[in-house]
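Every protein chain of the complex appears in place save one, which is left out.
We just call them A, B and C in the order they show up, numbering each chain from 1.
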């Protein structure tokens, strides 16, 4: 992570206790797009042993919020006003990548969407397990 | 937890790795309503030190899902098809209670809503920090 | 409608071409709550002859928006940033009442929820056919 925008996202990500607790890593930061990776682990499961919807939502909400942050005015911060997520199939996989993308960056509100991809062991192919549409608000720090 | 419905919810809750990781406890199970409690902790934070939206969503999604489970046919299980959450204010507090309630239980789909209440240290008063509307699907095990 | 708040809502409602097209009437305006009534009519149907989800959404979105307007600062207007609606059963009835209520009025964003009730001919009882959770933004005119 070498430019100012990437450092800004990385600093905020590193300050999130929950991301460390989950074991999530910041994978990619680009203008209007952020990717977060989460390896499967037993401490993240729902009752059938799959990744809990809450863990899926947590990394995808963060990816959407940080995508919005790459477009926010300097000196401002972002918070999630609301999101909606469809959990389309059981989150089964060895690792998961959440991708958040800005769809429209307004002065006050930024609309993003994103998906979580599940990768099986040793496979390049993936299945999309969740879709999100989120509204992020820019706030002056 | 002494009746069959409560035991059913408690067994499933105890099988969720994520709830233990967060430190969440099953507080109350009634017909069509479930409450989950989460004490504030540093391993659950977003970048400003407040409770992360992902942790808020995780306990509220679980509360809504388990509320639906109290109305699901015997022998069936529930999974969240989708939810929408509004994060109305920073989740600041000493402990949080997520309350999920069934609004309409259909044959296939159950619609629930819920809220997360934030309690400050030593206070009985609370602030509602999040509202959810969720669709839960019943599946035969 | 006799006080300033009610007149403000009524003036805006009367300026909405779509409400007249649907045949909707402003039924009730109170602090933080607005009700809109829509009689069933053949020009509002979906393919099975029931009230179209679009008509259900239109009156409920307006009820939520106007509920927010009752709490907006003088001289400001409101627009819907986003909403989520669950259509829980077919919208069958002789008339429908949409009820929007403010849940949290922030400086910039107001969170509302609401429901649409379906009444059969001659009946006082109703069925809730839809639930909404909406985010309304205040804008200076």
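FYI, contacts are C-beta pairs under 8 Å (C-beta built on N, C-alpha and C of every residue); 3 or more make two chains touch, one makes a residue touch a chain.
Please read these numbers as outputs of a predicted model, since none were measured by experiment.
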- Query: Of C:7, C:21 or C:120, which one is in contact with the hidden chain?
  - Reply: C:21
- Sort through A:21, A:47 or A:113 and give me the one touching the missing partner chain. A:113
- Determine and list the chain B residues touching the chain excluded from the picture. 81-82, 84, 108-109, 111, 135, 137
- Note on the structure: Where chain C meets the left-out chain, the residues are 12-13, 15-18, 20-22, 41-48, 52-55, 57-59, 61-62, 77, 79-87, 90
- Message: Even though one chain is hidden, which residues of chain A still touch it in the full complex?
- Response: 84, 86, 88-89, 103-104, 106, 111, 113, 128, 131-133, 135
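Keep this in mind: only the chains that are shown with their structure count from here on.
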- Overlay chain B and chain C by their C-alpha atoms and let me know the rotation angle in degrees, rounded to the nearest 5. 180
- Task: Could you pull out the chain whose C-alpha mean position is farthest off from that of chain A?
- Result: C
- Could you tell me the distance, in whole angstrom, between the mean C-alpha positions of chain A and chain C? 33
- Take the average of all CA coordinates in chain B, do the same for chain C, and state the distance between these two points in whole angstrom. 29
- What whole-Å value do you get for the distance between chain A and chain B if each is reduced to the mean of its CA atoms? 21
- Could you list which residues of chain C touch at least two other chains? 84, 111, 135
